[in-house]
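Every protein chain except one is present and positioned as in the full complex.
So, subunit A:
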Amino acid sequence: MGSLGEVINLTQEKKPLITIKGNREGITLIIDDEVPFQEALSELKDKLISTQQNNNGQAVSVNVQSGNRYLDREKREKLRDLIEEDNFFKVEGIETNVMHREEALRLREESEIKINNRIVRSGQILKVKGHLLLIGDVNPGGKVMATGNIYILGKLYGIAHAGYQGDRNTFIAASYLKPTQLRIADYISRAPDYESDGVYMECGIIDEKEDKIIIDSLQLLSQKRQEISGFERRMQNG
């Protein structure tokens, strides 16, 4: 593991404001999270200048770790501009341990499963943030919408729109599918013009190759959407 690299510490203080670690992929910049941002920035600037000599032409990729400091968009921009200023470095990612409360709540809401036990009748719209689990039917003329996936323990006769804010990785699964329309993100498919029987235990999903919504057995999900099995639990545990 010799190539994991050395730790450069140019300041005399006990705790460095900026720690630089090199490895195969590039370098990692660890910015102390207890000093004011401006102070850290100027320190970083000095440090960057002094490390540039080692470089020979190709831009080195940089990962920034800001620890428990919250970085809003403005600060991220500043940081990125400073590091990439002379084209010696390329910022690959900025990591932080903290996130804004609003963002965290939004994320949680979008990954939650909202359970509804009712019949969505003609003229009614059931619209949720996150995934929708509907225990009941969607009658013709009724509509269900979710930013995430839609699971229907019942019959889907009306319209279902998964990923209505644009997430194409979402899908619609139902005990019985005979929908008027299926919509996923910006894709729409409609029922055929001839009278047809519905299908049991199937799902609607976007097929990238055919560039349209296809209806297939639920087994397809275990291949194409593996992440649904672990995703909820991961979010609950942070």
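FYI, a residue touches a chain if its C-beta (ideal position, glycine included) is under 8 Å from a C-beta of that chain, and two chains touch if they have at least 3 such contacts; residues count from 1.
Keep in mind that, in the parts below, contacts and distances are computed from a predicted model.
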item: Listed names "Branched-chain amino acid ABC transporter permease", "Septum site-determining protein MinD", "Aspartyl/glutamyl-tRNA(Asn/Gln) amidotransferase subunit C" or "Ferrous iron transport protein A", matching UniProt entry of the absent chain; value: "Septum site-determining protein MinD"
item: Which residue of A:23, A:97, A:122 or A:165 touches the chain not shown here; value: A:122
item: Contact set of subunit A toward the excluded chain (per top definition); value: 119, 121-124, 137, 139-142, 157
